[in-house]
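A single protein chain has been omitted from the complex, and every remaining protein chain is retained in its original position.
The first chain written gets the first letter, and so on, giving A, B and C; residue counts start at 1 in each chain.
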Amino acid sequence: MNPALLIFWVLAGLAVLGALSLVWQRHPIHSALSLIVVMVCLAGLYLLMGAEFVAMVQIIVYGGAIMVLFLFVIMLLNAGEEEHTDFSKLAKFAGLPLALALTASLAALAYKQDASVPTPTQAFIPGATRQISSMLFKEFVYPFELTSFLILVAIMGALVLAQREKK
Amino acid sequence: MISFLQQNAFWIITIVKIALLLFIVLTVNAYLTWFERKLVAHIQSRWGPHRVGPHGLLQPAADGLKFLFKEDPTPDGVDRFVYYLAPFLALALSLTALAVIPFGPDPIKLFGQKIDLWIANPDIGLLVLFAITALSVYGIALAGWASNSKYSLLGGLRSSAQMISYELSLTMSVVGVLLMANSFSLQKIIEAQARPGGWGVLGWNVIGLASGKFPVPQIIGFICFFTSAIAETNRAPFDLPEAESELVAGFHTEYASFKFAMFFIAEYTAMITVSCLATILFFGGWLSPFPASSFFQVTHYIPSITLIPFGLWVIYDGVKYETIFGKLILPGVGFAMFAIGAGLIALPGVNEFIQPIFWFTAKIFVFLFFYVWARGTLPRLRYDQLMNVGWKLLLPVSIANLIVTAGLLLVRGAK
Amino acid sequence: MVPTHYYLILSAILFGLGAVAFVFKRNIITIFMSIELMLNAVNLAFVAFSQAFGKVEGQVFVLFVIVVAAAEAAVGLGIIILIQRNRQSLNIEKVNLLKL
Partner (left out) sequence: MSTPILDILWIIPLLPLLGAATNGLFGKKWPNKIVNTVALSATGLSFAAALEAVREFFEQGQKLVHKEFFDWIVAGSFRAGFDLQMDQLTVIMVLVVTGVGFLIHIYSTGYMSHEGGYYRFFSYLNLFMFFMLILVLAANYVLLFVGWEGVGLASYLLIGFYFLKKSASDAGKKAFIVNRIGDFGFMLGMFLLFKTFGTLDFTELFAKAAPWSHESWGVFGTFTVACLLLFTGACGKSAQLPLYVWLPDAMEGPTPVSALIHAATMVTAGVYVVARSHILFTHSETALIVVGTVGCATAFFAATIGLVQTDIKKVLAYSTVSQLGYMFLGCGVGAFSAGIFHLMTHAFFKALLFLAAGSVIHAMGGEQNMLHMGGLSKKIKVTYWTMLIATLAIAGFPPLAGFFSKDAILGEAFQREGGWHSLYVVGLLTALLTSFYMFRLIFLTFHGKQRYDEHHVHVHESPWSMLGPLVILALLSIIGGWLAAPSFWGGEDHFTAFLAPVFGAGHAEGEAALSEAAAHSLELTLAIVAVAAAALGWATAFWLYLRQPGKPAEIAKSLKPIYNTLYNKYYVDEAYGAAIVKPLLAISTNVLWKVVDVAMIDGTVNGIATGATATGHVTRRTQSGNTRSYAVWVVVGALTILIIVFWPAIRALAGGAQ
């Protein structure tokens, strides 16, 4: 069996399991851990697709920053197990089936669309990282700057939100 | 049998290398603790460990045994899964980091196999390291949370916040180096610091004369990097997650015996990793500080020159040591050192091969010494000070450094 | 080499699971995580396509998505902290002031 395929199956299986356990777990910490698993698996898949840079950024930013932030907040708020209220009848009865239907249809479409998607000519894009950097600073320079601005605004927003107003 | 070995040589070699590296690192860890305790003790004008073995040299072994045989209670109301996961996570990650560190340039030839002095050398080695560093926070944070103890929780909170904060300056301060090397590969980064014709120490990134007319020093970057690195590894003076005066022992308050040992090892391994990184990024990795001209040929004997006198001194010291045990052991050790030194003189080939590794380890040792020195001398920061240093000092400075570096390189023309 | 639509299907499944979590979970933080999961699924699709077409644009988009996700996380978690502070609950069904 082709090792790449093997790796794919393993990682994909892990990712799906992680996602499932994200839904299944009742404690946010456990959900967070499951999500981290998913992210790491995805990073692995990116590596498999030869997107090293993206993979690493995925781990550094998602795994190292965002999820840590989540963890931090969960610990800060000392969030316990989530209570299973069902005030929303709609979500109680229709929610799950609908979401599953969405999943199924998406997957089915993806499965049907394979014809229109070309099979990769090469497993790796040579010098992808270099291309990405040049692209970021040439074609996408304005969006790039914009995102930096966005981050600045986000920082301010977070500060404003989180600080206790002084009495 | 042979054929099997032939076919799967790569895997086998890798496994062996991993085992070897683990052994070395763990030993180094062990003796790092001894070294640290001794040094700190002397800084505080104490003797430090001196009962177990001569100069307490067997202290680490004793500690190891203690860790193994101590009772390992699991506190009540902990989240078992996470509680057990945390230390494994910490240890595994810190050890994994070592996998991408290159210890020497040219491979050894053994049994007709070329064996590189690294386990893996990806093009994005540095990113991998950062990724692992980024993940390593989980060990501590989860441990703190899972222990179901206020001290631990606070420790975990502190560490997670602290690590996130300092990761930024850590990464930022390195970008300058990346600009100069045009690569994420650690090996390339090191090679980029060797100026053709060999300028030795001048080529290193701290001075940054690897090419062009004027230097682009990364000294500021280095300072930021090392400070942030200390914080990343939760070492003094940034060891708030385990500030014993406030939080008993912080995130590992509830951990005993071997799980505690795991955190312990993880921490020291992280120290080593960081030292390696600092060496590689700013101090030319395995490059010798001396130019590679024939005039400086003599410098190749520095290993012997250091080993032989030291060995002699150890013998002398052993002879006049109080205990019998010491009288027996120390001269042997001293003689071994002397022998190695002499042997290196005798076998120039080996000597040449040893050079990079020697320099590399020497530099690492220096940084480890720094670590301990800092712990021994600097007082612990208050939490708000910590955050201020991270966000208001290091981050802006490293960004400024990046901008200046970029400008200078633009003027100089990157190679 | 792995056919592209494997990745696509995986991404679809992950996205769907994210949606499931989105409607199924009550804890605001978890719901927020499920959103992140969906974003990740999309990223996977991006990268898969970028490999399939041999173009790196996809990866660039992924980077943008990640940046946006980071910003979103910062603000969102700030909001969550506020919610907890004011409502003493993380149960989204108890954060229904809209109705009043």
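The criterion applied here is as follows: contacts are C-beta pairs under 8 Å (C-beta built on N, C-alpha and C of every residue); 3 or more make two chains touch, one makes a residue touch a chain.
In this text the structure is predicted, and so the values were computed from the model without any measurement.
For the omitted chain, the shown partners it touches in the full complex are A, C. Touch with the chain omitted from the figure is made, among A:A19, A:A51, A:I66 or A:A91, by A:A91.
Only one residue from A:I29, A:I60 or A:A99 touches the chain missing from this view: A:A99.
On the side of subunit C, the interface with the absent chain consists of residues 19, 22-23, 26, 31, 92-93, 95-100, using the contact rule stated above. Contact between subunit A and the unshown chain involves residues 87-88, 90-91, 94-95, 98-99, 101-102, 105-106, 108-109, 112-113.
Assume only the chains that are shown with their structure count from here on.
Subunit A and subunit B have centres, each the mean of its CA atoms, that are 32 Å apart. In subunit C, no position touches at least two other chains. Within the complex formed with subunit A, the subunit C residues making contact are 1-27, 29-30, 32-34, 36-37, 40, 43-44, 47-57, 59-60, 62-64, 66-75, 77-82, 84, 90-91, 93-94, 96.
Residues of subunit A touching subunit B in their complex: 27, 29-30, 33, 36, 43, 52-53, 56-57, 59-60, 63-65, 68-69, 71-72, 74-76, 78, 129. The touching residues of subunit B, counted against subunit A in their complex, run 79, 81-82, 85, 122-124, 127-128, 130-131, 133-135, 137-138, 141-142, 144-145, 153, 156-157, 160-161, 163-164, 167, 171, 184.
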